[in-house]
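Missing here: one protein chain of the complex. Every other protein chain is in place.
Our next item is subunit A:
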Amino acid sequence: MTAVLRGTDRAAFAVALADRLRHAGVPAGLTQVDDLVRALAVNPPVQLSTLYWMARISLVRRHEHLATFDRVFAAVFAEAPPLPLTRSAVPPGRRDDVHVPVPSSSADPGPGGGLPWVTLPPAVAEAAASEAALRLPERRPAALAGLADRPFEELDAEQVAQLGDALRQAVANWPTRRSRRHVVSPTGRRVALRPTMARARRTGWEPVEVVRERPVRRARRVVLLCDVSESMRAQAAAYLHLMRAFATVADAEVFAFGTRLSRLTAVLRQSSPVEAVEQAGAAVTDRFGGTRIATNLRALLASRHGDALRGAVVVIGSDGWDSDPASELAAAMARLRRRAHRIVWLNPRAGTPGFVPRVAGMAAALPYCDGLLPAATFQDLMDAARQLQSVTWTAGLKWPALTPAPRIIA
């Protein structure tokens, strides 16, 4: 087990924590700091709870101050949300002791927000006291990266929300399509006739300066369909965040399906993520039930949103367990294939070693897909979001190299 405050200057830690408490209104003087330092020396804390009790017993002297202490302690030690990308996002206030800007998670961040006592965070984990062979310590992941690698089942609601935010930032490199319009650009291949002539006016109608133009690329529409049936229960919350990321960042249509199809684009575009996810949860009435992928695909193709599929990148998040016959799914996929630009299938089980798409639905749908990506962790989802672009560009060869059985039911 690793110590909580490994490689930390105990005195600096105690002084900084007491300082923070004083600013919050808890009179923690030198005696208290001395107590804490000695306590830390007597019994180096192994768990955060131990450190909590140690600090509380030695720094707080009144019952009225316990609530404030809890708040300050939580602000410092609770798992912080990801670092702000811009410098201006660092909470205002005292900057004298802020070395590592970690915004606090509490509503009132209080003055400062850093961990001034940290000299340098250890980049490698402590070598586990292994009884067997000599082992080298492993490099530690950043807190968020570590979370992102964990399966959805092991995350709690708050962590999912944090990762949902990170996911939104990862949805960059949106797939584009070439539009019919052109824009003046020095890298363009085509000569722009009108601007070239306009310039030629200055040189006695001699086209000395040739202006070029290139086609405008617009964001390609993405349609995301997520399975929220019982077999996808663990992934449902994370997929809601993926849907929200898609719906807010770019022009995407998002649908959830179990036994029936529900369009969530409008609901998920709200500004408050908590409300959006809550309302989306309420809107999907058939959650954690059965799955009818083929029926839902047919419904989507026939609905008034079916036009959104035209030339779109269709992303389907499902494990492929379908209660409809596989032949129907193959037919629906074939129709979808003709209407959509690319189809990407996200399967939470695809990342497991030795995965073979043996489920009837999955096997039937696979020939029509341009890609099958794993989606068991947030890292997978982020990778998938980044790969949408490249999926669009790998024109021609389909994956896997199986020829679909042709069925004409369009």
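Criterion: contacts are C-beta pairs under 8 Å (C-beta built on N, C-alpha and C of every residue); 3 or more make two chains touch, one makes a residue touch a chain; residues count from 1.
Convention: contacts and distances are computed from a predicted model.
J.: Assuming one chain is omitted from the figure, identify its UniProt name from "Phenylacetate-CoA oxygenase subunit PaaJ", "NADH-quinone oxidoreductase subunit D", "ABC transporter ATP-binding protein" or "MoxR-like ATPase".
T.: According to UniProt, the chain not displayed is called "MoxR-like ATPase".
J.: Going by the contact rule already stated, which one of A:39, A:76 or A:192 would touch the omitted chain in the full complex?
T.: In the complete complex, the chain left out is touched by residue A:39.
J.: Using the document's definition of touch, tell me which of A:50, A:196, A:279 or A:327 contacts the absent chain.
T.: Reading the full complex, the residue touching the unseen chain is A:50.
J.: Could you tell which one of A:10, A:23 or A:61 touches the chain left off the display?
T.: Residue touching the chain left out of view: A:61.
J.: When the complex is taken as a whole, what residues of subunit A touch the one chain not shown?
T.: 27, 29, 31-32, 35, 38-39, 42-43, 49-50, 53-54, 56-58, 60-63, 66
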